[in-house]
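Only one protein chain is missing; all other protein chains are in place.
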Amino acid sequence: MSVTPYIVLSSILFTIGCVGVLTRRNAIVVFMCVELMLNASNLALVAFARQHGNLDGQVAAFFVMVVAAAEVVVGLAIIMTIFRTRRSASVDDASLLKY
Amino acid sequence: MTAQILALHEAAQIPAVDPSAATGVYTLLWLVIALPLAGAVILLLGGRATDRWGHLLGTALPIGSFVLSLVMFIDLLGRDSGNRQLSQHLYTWMQVGHLDVGMDLLYDPLSSLFLLLITGVGSLIHVYSIGYMEHDPRRRRFFAYLNLFVAAMLMLVLAENYLALFLGWEGVGLASYLLIGFWQWKPSAAAAAKKAFVLNRVGDIGMSLAIMLFFVTFGSTSFTVISASSGRASEGTLTALGLLLLLGACGKSAQVPLQAWLLDAMEGPTPVSALIHAATMVTAGVYLIVRSNFVFDLAPNAQTVVVVVAVVTLLWGAIIGCAKDDIKKVLAGSTMSQIGYMMLGAGLGVAGYAFAIFHLLMHGFFKADMFLGAGSVMHGMDDDVDMRHYGALRKAMPVTFLTFAMGYLAIIGFPGFSGFWSKDKIIETALNDNWVVGLCAIVGAGVTGFYMTRLMLLTFFTGKRWEKGLHPHESPKVMTIPLIVLAALSVLGGVLLLNDWIVDFLAPVVGTPPPEDAALPGIVVSLIVVLVVAAGVSLAWFLVGKRDVPRTAPQQVSPVVLAARNDLYGDAINDTLVVNPGRHTVAGLLAFDRYGVDGTLTGGPVAIGVVAGQLRRVQNGFVRSYALSLLGGVLLVVLALLAVNLA
Partner (left out) sequence: MTAFWFLAPIMVIAALGILFVRKAVHAALLLAVVMISLAVLYAALDAPFLFAVQIIVYTGAILMLFLFVLMLVGVDASDSVVETIRGQRLLAIVAGLLLGLVLVTGVGQISLGAGTGLTEANNGGNIQALASILFSRYVFAFETTSALLITAAVGAMVLAHRERLTPKPTQAGLAAQRMRDYAAKGTHPGPLPPPGVFARHNAVDTPALLPDGTASEASVSRVLAARGTVRSAPALADDIEEVQRQLGEAPHAGRTGAASAEEETL
């Protein structure tokens, strides 16, 4: 069976994650949308692994998961530190790098 | 075409300039120029230390040049007519590629006459200036400039090639500028000097182009080379050369269209007006045309243009002279008109060259006489130039009156005086060529009679209109003696025409005119001219002599008089045609430079700054808008990939 539906689903989830990153203001929700995008790409990897008949896709998806975990750890620590000093978790508040 | 010109060459018997090397007394030819030049250098570099004796040295040196010129002239007369051209090579001036110009001097009948005129009349004017400029603290400098002028003018007439002639040409232009603006503190004098120089410059363009064209056509600027091979050039080239030389002559001789500077040049001291703007510098144009006869004789179209310019100027100057109240300006208008006569003679070709030179010499005598006389009158009238403040001066200044009267009779062509002989010959030659030209020349003679008589009446006759408390007296001997000498020359100058001596004398230079049937017998022409002149004189007597002369110029006058008072709107024409367009062009170029060039240079960065100022608003500091741009980029990349893969 063809994996095309899985790829289409992966694209849709990825796009939704993109729009979420652009639209939401809470830093943690933005981070969650990033996780959504990573998961969507994982799905695509695993689907193609099945399509091509070797496990390289699954190994890649595994590595993505590991790296996503590390990323979440550090990212959330950063968000917490910013929250402690600024008492705000909105991404719009960190806007000093401007003209 | 070339054959025709060669035939013309033969028929007109255009003599070639073929000098032999200078020997004997002629080896001192360079000294003629060097003496006044040394005077100029010593008096200018010596500074105030030379103030006490500067004027004496400045007078002695031109007298030395005159003595040398006289000796050489007498020696020349002793030679036979085929052997009268001598040249002296001083040194090689320029040698670049094919251009080989030497500092060569040429002494032949034409330059011998000019040498005598320049040094003779010049020395007399130097003597006169000792008295005239006695009270001026810068008298030494005046003499230095006069010497500089004499040296440059001598260079001009002694040059054997056009470049050396141009050296003298420019030198007299410089001296003229320095002398017109001698009283520097007067804004009118400074403006007049500048005007003269600029108008001369326009003429110099013609001169420069002619020299370049000579070099391109003949490979040399030497009279010897060009006169030998002038027949081999095309008529178009020769016409162009003629017209360019004419342009130069117009600038130097104040002919229409470059005539506007001559009346303004009267701002200079009167000896300057006499020497430069009557006797010598303004005649340089005539000298140029006569000297270039080997070009003009082969370009009939150029000769026609010369005649037209001459006739127009002849009448122009005469009309202006009728309405001026400034005695010097009347004489300046008269000069313009008389040089028109000389140009007319030169434009008539071989038949007229000798008479043009003859009239040039006579004019040098009587015009210098009258200018110095005017200076004497001004000296007695406390430097007033307005003739409406003169009147009945013949009793107060008898010597001045008598010498001036001699010049007056000469210029109107009273039978027997020098002017009678010279002017009539030109009118005769003009009538033989074209009756319209001759008629204009006769009318000009009549107008000359009118305005000169008016001048005489206003100055020496009619009632006293002097300023209160003024007691006019005769000028000192140092001023009156030159007047007497010049007056004598004005009376006796006609002797040069005895047996057509001057025509034969100048034949080696300008050729012999072929014998032609005259349109009218000479005596008839003279009679007609005398009658017309008498009509002019009597008109002046009725309009000026018989009536009371108002002390201030009347404002309600006919349009002709108004036009004549405004120099026939010559300045207005110059302004409209040249000055204002030039000013607008310069303003336009300035604006282009400031806004176009500078604007592009500074405007580019300014525009970039404005654009950058708008673009920087993209950096609004919000992460989400940056993320949006990222998404946009991703979209572009994906679309590009699709396009590449599908195409």
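The chains carry the letters A and B, assigned in the order they are written, with residues numbered from 1 in each.
Going forward, a residue touches a chain if its C-beta (ideal position, glycine included) is under 8 Å from a C-beta of that chain, and two chains touch if they have at least 3 such contacts.
The model shown is predicted, which means the values in this text are computed figures rather than measured ones.
Interface residues of chain B facing the missing partner chain: 620, 622, 624-625, 628, 631-632, 634-635, 638-639, 642. Within the complete assembly, residues 1-9, 11-20, 22-26, 28-29, 31-33, 35-36, 39, 42-43, 46-47, 49-56, 58-59, 61-63, 65-74, 76-81, 83-84, 89-90, 92 of chain A touch the chain that is not shown.
Quick note on the criterion: only the chains that are shown with their structure count from here on.
One simple way to say how far apart two chains are is to compare their mean CA positions; for chain A and chain B this gives 97 Å. Residues 18, 21-23, 25, 91-92, 94-99 of chain A are the ones that touch chain B when the two sit in their complex.
Residues of chain B that touch chain A in their complex: 616-617, 619-624, 627-628, 631.
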